[in-house]
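Okay, here's the structure, questions in a sec.
Note that one protein chain is taken out, while the other chains of the complex remain in position.
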Amino acid sequence: MTTTLPYHRVNVLTGTKSARLIEDASEYAHLIKRAKRPLLVLGSWALTTTLGGKLLIEYGVDIAKTLDIPICATAHTKKKLLELGVEPASSYDIIEILNHLKDLEWKGVKKEGNHDLVMFLGFRTDLGEQGLSTLKHLAPHLKTMTLCKFYYPHASYSLPNYRKDEQWKEFLDNLITNLKSKEA
Amino acid sequence: MTTTLPYHRVNVLTGTKSARLIEDASEYAHLIKRAKRPLLVLGSWALTTTLGGKLLIEYGVDIAKTLDIPICATAHTKKKLLELGVEPASSYDIIEILNHLKDLEWKGVKKEGNHDLVMFLGFRTDLGEQGLSTLKHLAPHLKTMTLCKFYYPHASYSLPNYRKDEQWKEFLDNLITNLKSKEA
Amino acid sequence: MAVVTKKRNLRKDTVNEIIRAEDKWEPVGHTPMPELPDLRNWDMRLLKTYKPFYAPMCDLCCFCTYGKCDLTGDKRGACGIDISAQQARVVLLACCMGTAAHGGHARHVLHYLIEKHGKDYKINLGDQILVEAPHIRTVLGLKPETLGDLEKAVEYVENQLIHCVSALHTGQEGSALDYESKALHISMLDHVALEAADIAEIVGFGYPTSVADTPLVGLGWGAVDRTKPVILLIGHNPVTAISIVDYLNSNGLQDKVEVAGICCTAQEVVRYSDRAKVVGPLSRQLFFIRCGIADVIVTDEQCVRCDTPGEAAKAGTALIATNDKICYGLEDVTKKEAGEIVKEMVSGGKQTLIFDPEKAAEVAVRVAMELAPKKNKVLTKPEEVPDLAKDHKLCNMCSQVCPNLLPVGDAIEAAKNGNIQPLVEVFNKCIGCGKCDHECPRHVPIIKMMQAAASWESWNMRAGRGPIMDVEIRKVGAPIVLGTIPGIIAIVGCSNFPEEIDEVAEIAEEFAKRKYIVVLSGCSAMVAGMKKDKEGKTLYEKYPPNFDAGGVLNVGSCVANSHITGAAMKVANIFATLPLRGNYEVIADYILNRVGACGLAWGAYSQKAAAIATGCNRLGIPVVVGPHSSKYRRLYMSRKEEDDWTVMDGREKKLVDTEEPSPEHLITVVESKERAMVTMAKLCIRKNDTAQGRQLKLTHYIALHKQYLGTLPDDLHLFVRKATDIPIFFKKEVMAYLEKVGWKEKPVLTLPTLIGTYPSEVPIEAVVH
Partner (left out) sequence: MAVVTKKRNLRKDTVNEIIRAEDKWEPVGHTPMPELPDLRNWDMRLLKTYKPFYAPMCDLCCFCTYGKCDLTGDKRGACGIDISAQQARVVLLACCMGTAAHGGHARHVLHYLIEKHGKDYKINLGDQILVEAPHIRTVLGLKPETLGDLEKAVEYVENQLIHCVSALHTGQEGSALDYESKALHISMLDHVALEAADIAEIVGFGYPTSVADTPLVGLGWGAVDRTKPVILLIGHNPVTAISIVDYLNSNGLQDKVEVAGICCTAQEVVRYSDRAKVVGPLSRQLFFIRCGIADVIVTDEQCVRCDTPGEAAKAGTALIATNDKICYGLEDVTKKEAGEIVKEMVSGGKQTLIFDPEKAAEVAVRVAMELAPKKNKVLTKPEEVPDLAKDHKLCNMCSQVCPNLLPVGDAIEAAKNGNIQPLVEVFNKCIGCGKCDHECPRHVPIIKMMQAAASWESWNMRAGRGPIMDVEIRKVGAPIVLGTIPGIIAIVGCSNFPEEIDEVAEIAEEFAKRKYIVVLSGCSAMVAGMKKDKEGKTLYEKYPPNFDAGGVLNVGSCVANSHITGAAMKVANIFATLPLRGNYEVIADYILNRVGACGLAWGAYSQKAAAIATGCNRLGIPVVVGPHSSKYRRLYMSRKEEDDWTVMDGREKKLVDTEEPSPEHLITVVESKERAMVTMAKLCIRKNDTAQGRQLKLTHYIALHKQYLGTLPDDLHLFVRKATDIPIFFKKEVMAYLEKVGWKEKPVLTLPTLIGTYPSEVPIEAVVH
């Protein structure tokens, strides 16, 4: 088993269990489509990060729309989502949603049962890693997936550390295309 | 950067700096030949481990003989070496030789100056890792190389975790052949 | 029961002797000088609602020689420990370190002052402060009258510490909850240590007390007059700093030598002399040392960079270490003559260790005056920046090692091309570790370049005032408990901020404007002063220094944090007339259910901060922390919809399911300052609020939520008990919302308490005043 070093060195993994690094958007799309109750969690960096002239949160919205994936708007992202015409399914702050997710019995943001795949976009990498650590250790019943341009060791599935924003943008665009396409 | 998990889980690396994994005996041979003052350190497991019908310590002796590499006999390996007709250059115990090696000014086992490449064969992996950690952190002036069948994260150069002894034996045999051959 | 009876008796005798039980100032409650088991049931009750939330920093344990052990999945260590218990254990370790730091500080200061004034030196905090030590009164059951009494409190902390540190050993506690109970216990005692230290300093050094409008003091690296010899104090323990001021005064040098401090020693020294300057928080330590403005650095203890000797030498600044916690391997010259030491330091450039404060003071001043004339104190000018950056290539190693994840590389790139603005932004978010600089393969002097990016203007801070006055408590007690003062906002802790340093001032002002009581301390009190409005006024100039609606006050250094928690206890005692003495459960229960207070540690980094926050939690005060604090590994969180919010109605003596998650969490991390403000407003809500008070609190909660999240809170219905709770201003939309979600009136409650909902020796009557 081998593991990749995260971009921000403060997040270096100290352990044996690290994320599967995936670079193929279709593989990500497949994992998302396979999920029964996916959830997309948006963080505050989605409001301050721009990619290809768009705000990161807009990519989040596009991804969510493809399969009508419910959104949890953390921090103060809800306001922007409303401006974008999107009503998030919930607006817990990051730790609060994690605190719910780790309970197998929780009913989920749509009261249909806990989620089996949780996607994260737009978090500080250190806070993100700590949150993913909680789920890795204490929520064996779900998988986690990161959409940011850094490798997250504590996630179940992670993107690599992209050297260029273009690579990241290309991945997200491909992901959206793949999610839209009918075949699983 | 990626790193490999050591065979024995107690030795999992918690850090950012790990050994270059090398599987090509000629590359090892090249590194050894390039060294000005190599040293081979033999540990007690070289007395209890058999490989292809030979004692591991005999491989050590064969390697040392190719380039007349001085041997430091730790633990109680000296007795066996003498039986094999080899007079080790020194017989410090493992921590004692490490304690000398980390001093840049030390004159080495042959009083010709400190060593620039230190090879280890036949140590408990946990003790070996701790010793390599000392050199990694506190002896920047030298490189370390392991010859055992496990991956040692704290070394400069390490073999992989061999699933089969045959693979290890083949590597050691090739290494000896390569060391004997004239070209660097 | 044989031994337990014996035990209680023996303990009772010992305890009664220590707390002078025969003094009848108040009846002795159920838990004077509690030991680990005594408040365990209170902890378990808290932890039932506010469950530990763990975020491991490491998948492993490496404490013993069986390790490393992998604790992922359902794995256990070689000793049988699991990942949750291991996290709780690490939290207990942090709380023990924090308590020990404060306790050791208190010990050292008390030792010094008792030598000076004697054990029987009276504690007098002025005519406005009669309840002098709410923590010591409540936890020990002792009304401290002398410095010697304060020493008793510290001895008790030491006695409890050994058991908590013991519990960290391999093969001890196996339950995460019991580790938490131990962390809560030692952290309760942390506040006892804080209180003992700050009271000792106030009476022993004669700090101002029983006053609100303490002087405004110079703040900022720009406030330091570098044309004079400069002595820089770093740390927390003021013993040597005070001696330096005394030496200057008694030698008529007060105007000739500049005394400046970083971190809490600065907070301390300005309480003693308003001539002294506050350079800034911890995060400016390395930056300022490298500026080379200081001629002598005097270190004491805690939060002092470990590389100070090397950095001081590089900056051409002399160094004197003065505390047994930080010796740097230096020669102990305490017994040498001052003149000889000065000579060795000035000519030989020797760095020294001097345990005698008076001698250290004399040496510091004399060395500073000799070195200053020779020292060149020119700072980097903006125009020099591109040249300093000339070797830069964009490898981004600096960005990768930044613990605050800042785009340092891009900023240097821009600076190299003449645009310093990105570097200004980086400096404003910089937490000061210097890794970027150290890591740079091309040795670009990043920290030095920041001298040109930093603002060199001078701000101000109101000097710490110590305890809240009883008369203030009397005035605000009712409004706080009824809710007509929406809450007490305590902004404390270190400078490991996630974003701009002036977010703290923003948050403080938001609540001050809304007429909350805003109390600050430590590094947070400094940075709150580092922002000016268009008239050039800081918060301390704009808002009154009173403990009252809309006031903004600085209690002092981190040991003064005890006065913030102490104020909440004084509300229970002075307003509600509940006895404090050995009455911890009742007081904590009162605060949890009735005192709308919320802490914010936006840049907490240290183990001391962990202990202070955990101590607040046991006392029923919720705390909000910033993103970095997720690395503390543990939070106490409820789940508002799922959890049971039943409490006892103290008057009716019946259980009532209030359906109201107030306060919702005991400690939680929030991601952004916007979310922090919304969360803090919510965490000021208490079950005891009157309709009028609840309206007011909801008004702010709703207003902040709309301002930052764009809508009404989606949990608003949980906090509306009756229609009368609905804020007039938002009546229409709130009514509409409540209708939509099918809101129903909630049960009434005359006196909310947890007493009676868990096994305790405290009778319900005890909470009725």
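Note that the chains are named A, B and C in the order they appear, and that numbering of residues resets to 1 at the start of each chain.
Here is the rule we use: a residue touches a chain if its C-beta (ideal position, glycine included) is under 8 Å from a C-beta of that chain, and two chains touch if they have at least 3 such contacts.
A quick note: this is a predicted structure, and the numbers were derived from the prediction, not measured.
*Asks:* Who touches the missing chain here, C:Arg290, C:His628 or C:Lys746?
*Replies:* C:His628
*Asks:* Determine which one of C:Met33, C:Cys96, C:Leu580 or C:Leu666 touches the chain that has been left out.
*Replies:* Among C:Met33, C:Cys96, C:Leu580 or C:Leu666, only C:Cys96 touches the chain that is not shown.
*Asks:* Looking at the whole complex, which of C:Gln128, C:Gln172 or C:Thr690 touches the chain that is not displayed?
*Replies:* Residue touching the absent chain, from the options given: C:Gln172.
*Asks:* Considering the whole complex rather than only what is displayed, give the residues of chain A touching the chain that is not shown.
*Replies:* Here the touching residues of chain A are 9-12, 14.
*Asks:* In the full complex, which residues of chain B touch the absent chain?
*Replies:* 7-10, 13-17, 43-44, 74-76, 78-79, 82-83, 90-91, 93-96, 98-100, 103, 106, 123-127, 130-131, 133-134, 136-138, 140
*Asks:* What does the interface between chain C and the hidden chain look like in terms of residue numbers?
*Replies:* Residues in contact with the chain left out: 1-4, 6-7, 9-10, 35-37, 40-41, 57-58, 62-70, 75-82, 85, 93-94, 96-98, 100-101, 103-105, 107, 111-112, 114-116, 155, 157-159, 161-163, 165-178, 181, 282, 286, 301-309, 311, 324-330, 332, 334-335, 355-359, 401, 403, 431, 433-435, 438-439, 496, 604-608, 628-629, 631-632.
Note that only the chains that are shown with their structure count from here on.
*Asks:* Averaging over Cα atoms per chain, report the distance between chain A and chain B in Å.
*Replies:* Using C-alpha averages as centres, the distance is 45 Å.
*Asks:* If you average the CA atoms of chain A and of chain C, how many Å lie between those two points?
*Replies:* So the centre of chain A lies 34 Å away from the centre of chain C.
*Asks:* Residues of chain C that touch two or more other chains: which are they?
*Replies:* 58, 60, 70, in rising order.
*Asks:* Out of chain B, which residues touch more than one other chain, so two or more?
*Replies:* Touching at least two other chains: 9, 12, 14.
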